[in-house]
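Note that one protein chain of the assembly has been removed; the remaining protein chains are unaltered in position.
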Amino acid sequence: MRYLPLSTADRSAMLATIGAASVDDLFSDVPAEAVLDGPIAGLPNHASEMAVERALVKMAGKNKTASTNPFFVGCGAYKHHVPASVDMVIQRGEFLTAYTPYQPEIAQGTLQVLFEFQTQVARLTGMEVANASMYDGSTAMTEAVFMARRITRKPKCIVSAGVHPHYTSVLNTLTRFTGDVVEAGVPSFTKGAPGDDLAHLIASIDADTSSVVVQNPNLFGHIADLTPLADACHKAGALLIVVVTEIVSLGAIKSPGEMGADIVVGEGQSLGAGLLFGGPYLGLFACREKHVRQAPGRLCGETVDASGKRGFVLTLSTREQHIRREKATSNICTNSGLIALAFSAHLTLLGEKGLRHLAALNHARAVQLADRLGRVPGVTLLNGPFFNEFTLDLGREARPVVRKLAEKGVLGGVSMGRLWPGEKSLTSGMIVAVTETATDEDFDAYEDALDEVMAK
Amino acid sequence: MRYLPLSTADRSAMLATIGAASVDDLFSDVPAEAVLDGPIAGLPNHASEMAVERALVKMAGKNKTASTNPFFVGCGAYKHHVPASVDMVIQRGEFLTAYTPYQPEIAQGTLQVLFEFQTQVARLTGMEVANASMYDGSTAMTEAVFMARRITRKPKCIVSAGVHPHYTSVLNTLTRFTGDVVEAGVPSFTKGAPGDDLAHLIASIDADTSSVVVQNPNLFGHIADLTPLADACHKAGALLIVVVTEIVSLGAIKSPGEMGADIVVGEGQSLGAGLLFGGPYLGLFACREKHVRQAPGRLCGETVDASGKRGFVLTLSTREQHIRREKATSNICTNSGLIALAFSAHLTLLGEKGLRHLAALNHARAVQLADRLGRVPGVTLLNGPFFNEFTLDLGREARPVVRKLAEKGVLGGVSMGRLWPGEKSLTSGMIVAVTETATDEDFDAYEDALDEVMAK
Amino acid sequence: MSTAMNNVGRPTRLVAGTGAVAETFTGNKALMLEEPLLFERGSLDRSGVDLPPVPPVPDRLAGLGRDVVIGLPGFSEPEAVRHYTRLSRQNYAIDLGIFPLGSCTMKHNPRLNEKMARLPGFADIHPLQPQSTIQGALELINVLADWLMKLTGMPAVAMSPKAGAHGELCGMLAIRAALDAKNDPRRVVLVPESAHGTNPATAAFCGFTVENIPANARGRVDFDAMMARLGPDVAAVMITNPNTCGLFEPDLKRISDAVHAVGGYVYCDGANFNAIVGRVRPGDLGVDAMHINLHKTFSTPHGGGGPGSGPVVLSAALAPFAPIPFVRKTATGLELVEEDTAGTHAADSFGRMVAFHGQMGMFVRALSYMMSHGADGLRQVAEDAVLNANYILASLKDLYTAPFASSGPCMHEALFSDDFLDGTGLSTLDLAKGLIDEGFHPMTVYFPLVVHGAMLVEPTETESKANLDQLIGAMRHVATQMLADPDAWRTGPHLAPRRRLDETLAARKPVLAYKDSEAA
Partner (left out) sequence: MSTAMNNVGRPTRLVAGTGAVAETFTGNKALMLEEPLLFERGSLDRSGVDLPPVPPVPDRLAGLGRDVVIGLPGFSEPEAVRHYTRLSRQNYAIDLGIFPLGSCTMKHNPRLNEKMARLPGFADIHPLQPQSTIQGALELINVLADWLMKLTGMPAVAMSPKAGAHGELCGMLAIRAALDAKNDPRRVVLVPESAHGTNPATAAFCGFTVENIPANARGRVDFDAMMARLGPDVAAVMITNPNTCGLFEPDLKRISDAVHAVGGYVYCDGANFNAIVGRVRPGDLGVDAMHINLHKTFSTPHGGGGPGSGPVVLSAALAPFAPIPFVRKTATGLELVEEDTAGTHAADSFGRMVAFHGQMGMFVRALSYMMSHGADGLRQVAEDAVLNANYILASLKDLYTAPFASSGPCMHEALFSDDFLDGTGLSTLDLAKGLIDEGFHPMTVYFPLVVHGAMLVEPTETESKANLDQLIGAMRHVATQMLADPDAWRTGPHLAPRRRLDETLAARKPVLAYKDSEAA
C-alpha cells in the first residue's frame, strides 16, 4: 500500500507506547452493532497505479472531448485555451497541497496570490473589492441576493429572464426555504434582443425590492446597457446584481461597475480552469467597499509584520462561520482557492493587452460564424449585439438538431429545450459559443453539418 | 512574443544607457557579407501556443504508442510503468531549470540527489562507486573501454558477440580513429544459450588485452555466470566490463559486481525515463574505488561547510575537461542529470522490496509468455535461462513477421534482421521483451496474432 | 535604478560579531526570495500569451465597448512563471512536511490522481454536451457514488455539493423538503457546542433556528441534555462523528433513535470520516444525511483553500428529496436526470444546488484514490490515522494538558489545551509560532471552542513514525523551553518569510485590493 508509510514493526512499537494491545482497542467506543469485522464487501481491494490508470483511461475514452471535435458549446462554460504554464503553476506542491492560509507567516504565497486575485477581479468587473472566491457563478449569485437582502432589509429579488436558468434554479432552491421572494420570468425570443427584459425589470421595481439580478451577456448572448436599470434600482433603494458567466467578455464590453452595478458575480472558469465537465469552477464575487462587511466568503487584506514588512492575512473574518456561526454572512468555508490561482495566473499572463486581444478575437470569430450560420437555409440569427455567443432560431425543435450534429462529430451548441424544458416558445433556439480555439476548418465542418441536418 | 519581456520602451532606454543608436550597432563586428537584413526566409513567423500545440499533436498522432497496443519491444529500451510522482518530481522547477551544480551552496538539492543516485547505482551494480551519469548505455560502454585502456595501458578490447550490436557499433566508430583494437564476433544462435561466447572470450584473452566486454542479460536475453570470465581477465591483467541494458534485471539476478566485474556500465532508461523514442536516456557507470580517478564524467562527493554541516559538491574534477582539457578522462560535460533524478526517484519509490517484486514479476510474466509463444506452431524458444527477454526462432525470416504483427496492432519484438542485417544465420530470430505492463489480454492478442501470421 | 538603498530603504549591515548579513540589498536571503506584487512589476502592454490576429470584421457591440483602462498588468511567460514560483516558496504545504491541522485531514495527495484528473476525457468535456458524448463521465460519477454508498452503508448519495458546507446545506435542505412534504412546521436544529462553525451557519442559512447542546466532561455530546431538549419542535440534530474533539460519539445510535422517535432527522457532519472509513458505516448508526469531504478523507488536494467536494449520503427517508442533476441507469446506458426529466424521476427533489454536475475534477481524484486503496486499504487508512493520533497523544500527554486523555483513546486527532502554560503569559498562539520556526505547520488552534486554547493535532495516516517522532520531539522541546524561558517565545516566528503579522491592523483598516497610488 504505497501511500501508507507505517510498517508492521512501526505499528507494534507505537501500540506499545500507547499501551494498547491492538488497534481494535483504539476503536473501543464504537458500539458493537456497528463494528465491521473486515473490509467492506462488494468493493475491490487495493490496486496498482497501473491498474487504476488502465481502468480510468478506459472510462475517459468513452467521452468525446472538446479539443478533438469542432466545438461550440457554451451557456455558462467556455472552452478557452489555457497556457501550459498555468497548469505548471497550480501543480506546484506549495500551492496545490497547502491548506487555507490560517498561519499567514508561512502562507504568504497563497495570500499574496489572493490579494492579487481580488484586485484583478475588482478591476475586471469595475468594482472596488472582491472576495477570495466562491464555489461557482450560480452559488455566488444566490449569495449576492442574500447579501442584498441583508443590506437593504427588503424581501424581494427580481431576476431577469435572461439569467442562466440553472442559476435561477439554484436561487429558487434556497429561497423556497429562506422566505426570500423571487420574481423571475420566461425569456422573450425577440429578434435583435433575445432575453432582454430591461424595461420590464425597471417597471417591476417597487419599495419591497432588495435587488434586481441581470446577466450580461445574457443567456442568449445578447448584451445591453444596464445603466438605466442601475439608476432605477438606486432610485428605489434596491441593489443591482450583475451576473457575468463569460468573464472574457469584460475584455471587450463595458464592465458592470461602469454601468452602476452594486454587486457583480460571475463564473471565472473561462480563465485558467478549463471545461472539467462542470467543476471545480470559480465563483467571482465583487462589490462596493462600503458593503464589504456584508459580503460572504474569505477576504485577504494587507498588513505589516513585527518588523514592519508588508504582508497579507485573511481578514474581516468576524463575518464568517468559524467566528460568527449561525450569524455568519454565509456558511461557505472551503472555496475555490486553487482555481482562483489558475484564473489569476492566466489573467497575469494575458495582461490587459492580451485580454483585450483575446476578447476581440472571440468577438470577431463569433461574428464571422454567426453570419455564416445565419445564412444556412432555415436558420435565423436572433442576436443584434452580442459578444462570443449567439442564438439561432432553427425554425424547428433544436434538441434533435444538436444531437444529429453530435453524431456528425460537431458539438454545435446547447438547445433551449435542454435549458428551458417545456417552454414551447423557445424550443427552436440553439445557443452557439465561439472562442479563439475554433479554427476555420471547424467553421467549415459546422456549416456543412448544419446545412445537411437542416436540409433533411 | 510571449517569452520576451523587453518592451520597445525598455529597448530604447537600454540602448540609451549603452550609448548605441540601434541594436544593429551592437552587431557591428559581423562582416558585411554575413549580415542578414531580416528574418530568415523559408521559415514561418512566431505562432501562438494553440497553433504550436495543434501542429505537434497532429504529428504525435501519427505514431503508434506503446500503451495503446500489446507491446513487447525491448533490445536495450524497455517499457516499464513509471509512477506519476516521478514525473512530478522532475517537473519541480528547482530541479528542471537548474544548471550543473557549480555553486554548491545553492545546489544542495541536485547534489544530494546525485550522491544518492551514485550510491544506488553502486549498490545495484554491486560496485563501490558510480558517477553522476553518462549520455546513455552505449556511450558509457565506449568510455569504459577507454578507461580500461588508461588503467591497464594495453591496446586490445574483446567484445562479446552477445553485446547489443548498436553498442558495439558506437565503440567501433571511435576506435577506428583512436587506435584501440577491438575484437568482436558474430553471435551464435545456439539453443539454450544464444549469444553466449564466454568460453571463446576466455580463450581469446592475451597479454595485450585491456578489457573484455560482455552483456548480461545479453542481446538475446540469455543470462550467464560471469565469474569464470572475471577470473580469467584478472589473471591476465585485463578488466572485465559488464554491460547491463535492462537494469531491472538486477533486482532478480546476481550483480556484475558479485561476479567480479571491474567496470559496470548500463542503460538506466528502464527506471524513471520511459521509452522516449531513444532519448534522453541514462548512462550508468560504476567501478571500483581504486580506479575512480580514471573514470569519466562528474562525481559528487560529501564534504562539510564552514559551520561543520554536511554538504555535497562536485569533486575530483581534475579528471574533467574543464580543468584538464586535452588530458581529461573524457570530453563529457552536460550529462543526463534529470534522468538520473528520475531513475533515483523511481528506485526510491520501489525500494529493495519493490524492485525485487518488479523484477520477479517481469521474470515470471516473461516465462509465461515465452512458454505460450514457444508452443505456436513453427516457433522455437531459443533461451534456457533468461530474465524478461527471450529469443524466438521463427524458422523463417523474422523481419516481415514483425511487420505483419504490427499491422495487426501487436508490437511484437525486434527482428535480428534489423539489428544484424546481412547475418543470414540470425534472420529467423525475433527478440521479445515482457514487462509488468503487459496484460493477459495482451498475451492473448499476441499469441493469436503470431498464430495467424505463422499459419500463412 | 536605485543602487544605493535596499528594498526597505535601509543600508545592508553585518550583525556585529556574528558575521551574518542581516539585511541584503535586495531583501532576499539567498533562496528565500522577496517578490513584489504583480501590480508593482507588471505592465499593461506586456503579455505572456500570443494569439492569432483578430480578423477585421465590424464589431457588433452596439457601442458598449470597454473604452477605459481596466488596470490589468501582464507579464511575459518567464516573469509569470517566476512570480508564481517565488510566491509558492513562501508557503508551507503537505509536500514539505507534516501539516497536522486538526479537523482538516491534510494527508498526502497522490500524484496519480492529478494525472487522472487531467485526462482529456475527463478534463476537456463540457457539462452541456449531448449525453451520448459523455457516457464515460457519467460512469465515473456512478462508480464513485457506489463506493460512497457502500462505504457509508447508505442507500443514496447526492453528488453535486461543492464542499463540506455545501454538503451540509444539501442535507439540511433535504430535511427541510422532507418536513415540508409532511407539512411539518418544526424548525429547531440542535447543534453541539463543539460543532464546526459551518453547522450552525448552514442550519441558519436555510431557515432553521439553532440551539446549542453542551459537551460532557468526556468531550462528547451531553446525552442527557440532548434527551432533555428533544421534542416535537426539533427538526434535526447535527452531530459530528468522530467529533471535533477527536472522539467517537458512542451514543450516536441512541441519539438517532431518540431523534427519529420524535419525528426529527439526524445530520452527521462527516468531515472526520477518515477516522472510521472501512471500520464503521454511518448507516449503521441511524444517520439520515452525512457529507463527505472528498478533499479530506479521499485526498483531493486542498489547493490553499479549495476547491473541495462534498457529496452527501442520504437515508431512504431523505433520498427522494435529493437534488438534481443525478445519474440514473437506463436500459441503454446512463442518463443525467435534469430539469426536463426531473418530473418523472425526481418529482420530490428539492431542486438544483449548482449550475452543473458538481466537482468532476475532484470525483476523478477521489475515485482514483479509492481504487488505489481498495476496501482493505481504506480500512488500514482509518486504523493508521487513529494509531498515529494516539501515538502523539501518548507521547505528549505528560507535558501538554490533554483534557480528555483520561477518558480513553482518541480517534484521528489528539486534543490539547494550553493550560500547562498558565503563568508564563504564553498561549497556544505562541506555541504555534514556535513550531513554525522548527519547520512545521502548527496544529489547528483555538478550535474546538469547548476547550481553552485548544490545539488539535491530526497527523493522518500518511505520516511515518519518524516524522511523528520529529514532531513530538519538537513539540516537547518548544513546550519545555517555553516553560523554562518564556520571554524568548513571545515574538515568534523569527525564521519564516514574515515575522508575526498584525491581524488587528488588517481588520481595522481593511486594504483588500491594490491601489495604484500605493506604488513606491
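Per-chain numbering from 1; labels A, B and C assigned in written order.
Simple rule for what comes next: a residue touches a chain if its C-beta (ideal position, glycine included) is under 8 Å from a C-beta of that chain, and two chains touch if they have at least 3 such contacts.
This is a predicted model, so every value here is computed, not measured.
Note that the undisplayed chain, when the full complex is considered, contacts A, B, C. If you put the hidden chain back, the residue from C:Ser47, C:Ser76 or C:Asn272 that touches it is C:Ser76. The missing chain, though absent from the display, is touched by one residue of B:Asp208, B:Asp231 or B:Glu258; that residue is B:Glu258. Interface note: of B:Leu198, B:Leu229, B:Val242 or B:Ile332, the residue touching the hidden chain in the full complex is B:Ile332.
Across the interface with the omitted chain, chain A contributes residues 1-5, 7, 46-51, 83-85, 87-88, 93, 105-106.
Residues touching the missing chain, restricted to chain C, are 1-3, 6, 12, 14-15, 18-21, 24-26, 28-34, 41, 50, 76-79, 81-82, 85-86, 89-92, 95-97, 107-108, 110-111, 372, 395, 436-440, 462-464, 466-467, 469-470, 472-474, 476-478, 481, 485, 488, 491-497 (touch as defined at the top).
Throughout what follows, only the chains that are shown with their structure count from here on.
Which two chains touch most often is answered by the contact tally, and the pair is A-C. Taking the mean of the C-alpha atoms as each chain's centre, chain A and chain B sit 48 Å apart. Centroid to centroid, with C-alpha atoms defining each point, chain A and chain C lie 20 Å apart. In chain C, the residues that reach two or more other chains under the touch definition are 43, 45-49, 51-52, 75, 77, 81, 85, 110, 112, 114-115.
Residue numbers of chain A whose C-beta contacts span two or more other chains: 2, 49, 83, 88, 91-93, 349, 436.
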